[in-house]
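The other protein chains are all here in position, but one chain of the complex has been omitted.
The first chain written gets the first letter, and so on, giving A and B; residue counts start at 1 in each chain.
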Amino acid sequence: MKHFLHVDDIDSTASWLSLAAECKKEPFKFEKKGKGKVLGLLFFNNSLRTRLSTQRAAYHLGMHCMTMNIGNEGWALEFEDGTIMDQGKAEHIREAARVISQYCDVLGVRAFASLKDREKDEAEQVLHGFKKYATIPILNLESATGHPLQALADLITITEYQQTTRPKVVLSWAPHPRALPQAVPNSFAGIMKNNPQFDFSITHPKGYELNPEIVRDIPVFHDQNEALKDADFVYVKNWSASRPYGAVLSDDPHWMITREKLGKAYFMHCLPVRRNVIVEDAVLDSSNSLVIEQANNRTFAAQVALMKILESL
Amino acid sequence: MKHFLHVDDIDSTASWLSLAAECKKEPFKFEKKGKGKVLGLLFFNNSLRTRLSTQRAAYHLGMHCMTMNIGNEGWALEFEDGTIMDQGKAEHIREAARVISQYCDVLGVRAFASLKDREKDEAEQVLHGFKKYATIPILNLESATGHPLQALADLITITEYQQTTRPKVVLSWAPHPRALPQAVPNSFAGIMKNNPQFDFSITHPKGYELNPEIVRDIPVFHDQNEALKDADFVYVKNWSASRPYGAVLSDDPHWMITREKLGKAYFMHCLPVRRNVIVEDAVLDSSNSLVIEQANNRTFAAQVALMKILESL
Partner (left out) sequence: MKHFLHVDDIDSTASWLSLAAECKKEPFKFEKKGKGKVLGLLFFNNSLRTRLSTQRAAYHLGMHCMTMNIGNEGWALEFEDGTIMDQGKAEHIREAARVISQYCDVLGVRAFASLKDREKDEAEQVLHGFKKYATIPILNLESATGHPLQALADLITITEYQQTTRPKVVLSWAPHPRALPQAVPNSFAGIMKNNPQFDFSITHPKGYELNPEIVRDIPVFHDQNEALKDADFVYVKNWSASRPYGAVLSDDPHWMITREKLGKAYFMHCLPVRRNVIVEDAVLDSSNSLVIEQANNRTFAAQVALMKILESL
């Protein structure tokens, strides 16, 4: 039984990419693989792309989906051990995860970072709670610290559009009015690190350091212009600061991506994207933007991850 | 590729009605037509009949449905161009519509009138935003100014029950405690106008004028009793005033439909209906009421619209 929790769960980039291309060419080619299997999708947070693309992927595989907004439709879950549950939480993850495992064959979970309690977020309290107590494979639909389905879709997109064997890929921070998690940049940096054929670097204002265990010796620039020079792909994303945890230290509009800054590079973003805050209209509406194709590849990233899970059952 | 946005998208009443009758007689007759096709249903507003009947119709055609309450489950959408998106809206229709188009083959959208901004409502900001940016056919599940699936179901119902070749059909305003859109009366008046075999007229208090481009030379009475005389079908509905836009100018209970007023005519309403406000119990509980059959025909109206869309793919 295999989970898909982290970009490190992609055991062979080449084989996953080749399977994704096969699924994209002929989406229903493997429609018997999931026959009789139920995919549960639990949302602790909102979702558009993940919700619909994962359902579409399951449909391509002949799986049956049961989608649930667990907070609004079910019961508030307790994740702490040993507590006296006389407050707002009606059910413990120990029961919930084991129970749901009996109704589903694979379980997708989306649970964002709180951005309030670093320790719980870094411990992936929700995702790892399900991993620990569920008896079926878990599919990460974006957790506190990672969004591996997004990173896989991004990797598929880059390989489709790369024109050189060693393209330069830059991950750039951009401003945003609200504090956002680091899940997407973490997973993107992680998948780039796992694929050293890319010339990868990161740029962000001081104070916005990503997880040092992921970054390690990836070059980091605090001068965005220097970082973007001669880039082939510019992946843009806001994230909140690591110290103080979850803070918005800067809303400097000079970090917004413009047509001029981008030059000939492709523009990437996981969406949803705030126009004229993260990036100007002229970029999104140009042929340099790959955001729609990234979203399209979410379906095939999910389809491959589900196939790998199904094969492990 | 054909959309179904407006009653004018019914290109041949005879052929649509005949197909509806065929579907009603044998609901699964065309169950292979939608094989492998995904119908997305996006709800910006609540829905009971539309939600369930459209899913049922899709099921009859072998289509797979993905339903989403976009406001609560996804991201708030921006429809204005050129804005700096630093407020509450997280995603622009330009991205959302193109992205969703990649996960679905047909997209149903429900988005009521705001009743606050006449210009945006009349421009059908949401529905036409999806039409403009989506790359798949759009199915109107009730928009700011129209509800063509309801009108088609109403037309099916009238043709099933008409006893003369030129029945008299009257659309009557009735009181309601809250301001309601004009979508249903607009589409009903529109489909009646497109089918001049009906002797159609409208009655409402002064100040409740419907869209003059639809009404044109349809007779309008401000005296309900005069209008209802010798009617065969009385279609009742509340709507809010056009000036001031969205206002409730009258709650005059004398406009409520009673057994006495109705006489031998059939009573029609799109539902939900407020008993003893719009119409008295005695009417709804009599055999003159067609409201349940109208709701039943919603399934076959949706099935025909979906078939026409599927054939155009």
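As a working rule, contacts are C-beta pairs under 8 Å (C-beta built on N, C-alpha and C of every residue); 3 or more make two chains touch, one makes a residue touch a chain.
Since this is a predicted model, take the numbers as computed values, not measurements.
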Residue, one of B:Asn69, B:Thr83 or B:Asn211, that touches the chain absent here: B:Asn69
Among A:Asp8, A:Glu95 or A:Asp230, the residue in touch with the chain that has been omitted: A:Glu95
Residues from subunit B at the interface with the omitted partner, ascending: 28, 43, 46-49, 51-53, 55-56, 59, 69, 72, 177, 271-277, 281, 284-285, 291-292, 295-296, 299
Interface with the undisplayed chain - residues on subunit A: 36, 38, 40, 64, 66, 68, 70, 72-75, 78, 81-87, 89-92, 94-96, 98-100, 102-104
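We take it that only the chains that are shown with their structure count from here on.
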Distance from subunit B to subunit A - Cα centre to Cα centre, in angstrom: 39
